[in-house]
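Of the protein chains in this complex, all but one are displayed in their positions.
Think of it as A, B and C in the order they're written, each chain with its own count starting at 1.
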Amino acid sequence: MKPIEILTQVLALLAALAAAPLFIGWINQCRAWLQNRSAPSLWLPYRNIRKLFDKDAVIAERASPLFRVAPYIVFGAMAVAAAIIPSMSTRLPFTAAADAIALVGLLATARVFLALAAMDIGTAFGTLGARREMMVGFLAEPALLMVIFVASLISATTALPAITENLATQHLGLYPSLAFTAIAFTMVLLAENARIPIDNPVTHLELTMIHEAMLLEYSARHLALMEWAAALKLFNYACIGFALFLPWGVSAAGDGPGALLASIPLLAAKLAVAGGALALIETVSAKLRVFRAPEFLAIAFLFAVLGLLVHLLLGA
Amino acid sequence: MQGGSWHFTFSAMRAAHLAPQWATLAFLLALFGFGAKAGLVPLHVWLPEAHPAAPSPVSALMSGVMLKTAVYGMLRVTFDLLGHPQWWWGLVPLAVGLFSALFGVVFAATQTDMKRLLAFSSVENVGIIFTGLGLAIVFLGVGMPALGALALIALLYHSLNHAFMKSLLFLGTGAVLHSTGERNLGRLGGLIHRMPWVAWLTLIGTLAMAGLPPLNGFVSEWLLLQSFLFAQDVPHTFINMLLPLGAAVVALAAALAAYVMVKFFGVIFLGQPREPSLNRAHDAGALERIGLIWLALACLALGLLPTYVIGALRTVVEQLNGARLPHANSPWWLLVPLPDRQASYSAPLFLVAIAAVVGATTLGVRLLYHRRVRRAPPWDCGFGALSARMQDTAEGFGQPIRHIFQPFFAMKRELPTPFDRAPRYRVTTADRIWLTLYLPLGSLVQRIADAFAWLQQGRIATYLLYSFVTLLVLLALVI
Amino acid sequence: MAGVPVVLQLLNLCAALLLLLSFAMLTQRRIVNLVNLLAVQGGVLLVATLLLAWRTGQHHLYVSAALTLALKVVLLPWILHRLIRRLGVEWDTEPLLNIAGTMLVGVLVVVFAFGLAQPISALASTATRNSIGIAVAVVLLSFVTMITRRKAMSQVVGFLSMENGLFFGAMSATYGMPMIIEFGVALDVLVAVLVLGIFFFQIREQFDSLDLHHLESLKESSSLEAARPLEEDS
Partner (left out) sequence: MEFLLLLASPLAGAVLLGFFGARRWAAELNAAMSLATFLAACALTARVIAQGQLLVAHEQFFIDPFNAFLVTLTAFVGLTTSLFSRPYMRVELEHGRVSAPRLRLYHSLYQLFMATMLIALTTNNMGLLWVAMEAATLSTVLLVTLYRTAASLEAGWKYFILCGVGIAQALFGTILLYFAAEKILGAAGVTALLWTHLNAVKGQLEPAVLSLAFVFLLVGYGTKVGLAPLHNWLPDAHAEGPTPISAVLSGLLLNVAIYAVVRCKVLVEGSLHSQLPSRMLMGFGLLSVVLAAFFLWRQRDVKRLFAYSSIEHMGIITFAFGMGGPVANFAALLHMTVHSLTKSAIFFAAGHAAQKAGSQLMENIRGLITLSPTIGWGLMMGSLAILGLPPFGVFASEFLILTTAMREQPWATPILLAALGVAFAAIFGRVQPMVFGETTARRLPHPPALLPVFAHLAIVLVLGLYVPPYLADWYRAAARLIGGG
């Protein structure tokens, strides 16, 4: 592989790491606007993370080493995931090592460790959070897999860059199957990233929280890593969405660094729009009861399967 | 099993070709027999009964060896003895396998006995393996040897993996059982502090069983999904419809397996000990450790070096039936199942990447910031003493699954009314198949046996009469 | 039967006698008489063997005649009588389920036997071919006897008369078996009776009676509460 490719790879990774909190900040800002609140600073997430890093870590007495290792693993998994997803360029040498299925597996790994860490202390909230997280996960994961399957059935491969290039090079036709899966994907994204209507990222309302319940025992640098990882996760999902449904403007293998540079503002634009849309959804919809979550996800799963069938029926 | 006799007999059987309908019957019977041995739904019932009763090493052996023999026999019969399988034979193991996978994992999620839990997870894996078998038969039947070979390799790989992962988990539970005397998840917990060796080694098995990269469980599921995914140009439209749905079910089962494994590990090893006696638990002895360690290493190796394993399996598949996997000239670290499709996976690189990032992060945090840590009691929302009874029990953790997959279970519920003096909530779940299929069957057999019993009343005269009548009847036959 | 040599007429007479004796056994109540009947049967057998030997001039038949005399006429009845006396069951009788019915069954059995023997007799070259059917009948009749009897002793008598029938069959079909076999069979029968003797005493000391209804405890219908494995787990 050429040095330029490795450079691209590293660049993509760093960009994701850097941009993730910003994306969160942007969403929060949009939401504030939509809710007529004065918006917090765009850089608040960065300050937050930095503050946390400076603090002394407080760890429960009963915590096992697993509890302390987990944040690093979760963060690492998310970072690697970011390296797989063709957000700016499809020329990512590392993607040979992990295709879309592996990506899903990677996200699952992060989730499992998160849940295990949450159970480690043995408090009511931790286990509650872990259970709910796994419940959401086991429905969201196959749905995501289905979404990816449709895309990879269209382009006969499970390698994300190949999918993106393929979809990008297709003449701009309307894929009803992709429409279905897009809806499914959005629902999965909401569920997986603890957004309304499944979970509410801003409150710590004990009976409803999922993600926050798992982080309850974390503090300082561990919490920082977890928050950052969460931001990365959201960013990754957004990028997966772009790779599957808005694949245009991603610099392909053929073209030079110019295209790569060109793809950066495009990505930023996509993110801006996506963030706004996300904020809008969160504003107009209300949180569901926890027992409703399975139904919500089952619908997502069914949409994905529908997309699949539609594709097989119409071949489009 | 390559004895003189086997050559002799198998060649003899191969020589004679069955009429299609008898071949079909033979295939179904073989599926029945070997399915029962492997624990395929609805022939699974003996598994969760046998495993808790047997000592852990035996359970390990049972789930390892017996599964092997069943798969071996199934493959032998299907591809070797019956010659050319019809493509639609495959649909049966496919359907049954998918159902078993889902059924097994759902039941595993609601178990409270750790060995029963593992037994049901075996049912799930058997289901996945037979799904692969069905897929292979379909592909080979419709003349897609490459995909067929891929599916075969996937199922062989998975049975290999399962032998190691499951043995590892069973030995882990054995160690726990041995040091605590507890099999009930409701009385375990927090053992990671008392028995770190067992805990961390079991964690590897847990992750592998959950099908997480870069461990071995993921590889075989990846291969299976790949063969599902590339099935789009099967000449029969309705299989085309059906196969991706199968993939969906496999994905669902895999995700649920992760759920089950989190419950398994979390409830046994994490949290607070649910019984004071657990504080006296001791870690595994040297021998136990060795056993666990080499199994864990095997899981790692199978996960990290799939290319070699597949190289070995490829030859097996070829000599089993001509179907050969096109040889991809890829480096040792890169797994490329089908060259013409761009899909590849490299566990080593994967591991390196994660390790590198995690290492870098740790290092970064350590260097840029500090490593000060303060220990404090966990946050109790000002409620006061947090007791071990406040954490999720095994039942509690399985509750969502029970809620979502209600139709799978035969549930008896006792719900408290608002006016109860001493409100109590109880729910007992049972295996529907057991109630609706086996109990009637059992009582039927019993009734037949009772009916036969009067034949034998101990009167020697009666017995003589039997002989006499037999004699007369036979004589009447010949003259 | 004009034209048939006297010897053969006598032989047929013996055959008829044997059949008659079997019926008598079938309906005889008293143990002692049963044993006597058995002895008589042996006697008739002896006569038949001698006649046959004399007629065909086969020497080995004389030997088997001697065997018959020694075993079936003298030894076995003597042993049985001794047993009866030692066991004190001289006056032992047993209830028979209705004699008429038994007789009827017996007649049917005889008919069946004759039908059975038809092809054999057709093929047989021996002078006594017609009595093969009777031999079969004797065998089957003693079978019926054993079925209907309730006393150990009478079952044994039935068993021995069955042996007689077999012997007669061998004789009338093929002028007897090769000598080794004859000896072997004779030996077996003798041993059998001895073993039975031991048995009787054991049974008696166990149940102080030779009634067979004591020997009906080992059966399947007893274990109704057998464990039901499948329901343990439900």
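Rule of thumb we're sticking to: a contact is a pair of C-beta atoms (placed from the backbone, for glycine too) under 8 Å apart; a residue touches a chain by one contact, two chains touch by 3 or more.
As the structure is a computational prediction, the values presented were derived from the model and not from experiment.
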>> Given that one chain is not shown, what are the shown chains it touches?
In response: B, C
> For the chain left off this view, which of B:308, B:332 or B:466 is in contact with it?
Replying inline: B:466
>> Applying the definition given at the start, please give the residues of subunit C touching the unseen chain.
In response: 60, 116, 119-120, 123-125, 136, 139, 143, 146, 152, 155, 159, 162-163, 166, 169-170, 173-175, 177-181, 184-185, 187-188, 191-192, 195-196, 198-199, 202-203, 206-207, 214-218, 220, 223-224, 226-227, 229-230, 232
> For subunit B, which residues reach the chain that was dropped from this view?
Replying inline: 1-6, 8-9, 12-13, 16, 18, 22, 25-26, 29, 32-33, 36-37, 46, 50, 53-55, 65-66, 69, 73, 77, 81, 442, 445-446, 448-450, 452-453, 455-456, 458, 460, 463-464, 466-467, 470-471, 474-475, 477-479
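Criterion: only the chains that are shown with their structure count from here on.
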> Can you list every chain that touches subunit B and also touches subunit C?
Replying inline: none
> What is the chain whose Cα centroid lies farthest from the Cα centroid of subunit B?
Replying inline: C
> In terms of CA centres, which chain lies closest to the overall middle?
Replying inline: B
> Between subunit B and subunit C, what is the gap in Å from one C-alpha centre to the other?
Replying inline: 65
> In angstrom, rounded to a whole number, how far apart do the mean CA points of subunit A and subunit B lie?
Replying inline: 30
> If you average the Cα atoms of subunit A and of subunit C to get two centres, how far apart are those centres in Å?
Replying inline: 95
>> Show the residues in subunit A shared as contacts by 2 or more other chains, in ascending order.
In response: none
> Residue numbers in subunit C touching 2 or more other chains?
Replying inline: none
>> Which stretch or stretches of subunit C touch subunit B in the complex?
In response: 112, 115-116, 119, 140, 143-144, 146-150, 155, 212-213, 215-224, 226, 228-231, 233-234
> In their shared complex, at which residues does subunit B touch subunit C?
Replying inline: 49, 430, 434-435, 438-439, 441-443, 445-446, 449-450, 452-461, 464-465, 467-468, 471-472, 475, 479
> What residues of subunit A sit close enough to touch subunit B in their complex?
Replying inline: 53-54, 56-62, 64, 66, 72-73, 75-77, 79-80, 83, 94, 96-99, 101-102, 105-106, 108-109, 111-112, 115-116, 119-124, 126-128, 130-132, 134-135, 137-139, 141-142, 145-146, 149, 152-153, 156-159, 162, 206, 216-217, 221, 225, 291, 294, 301, 304-305, 308-309, 312
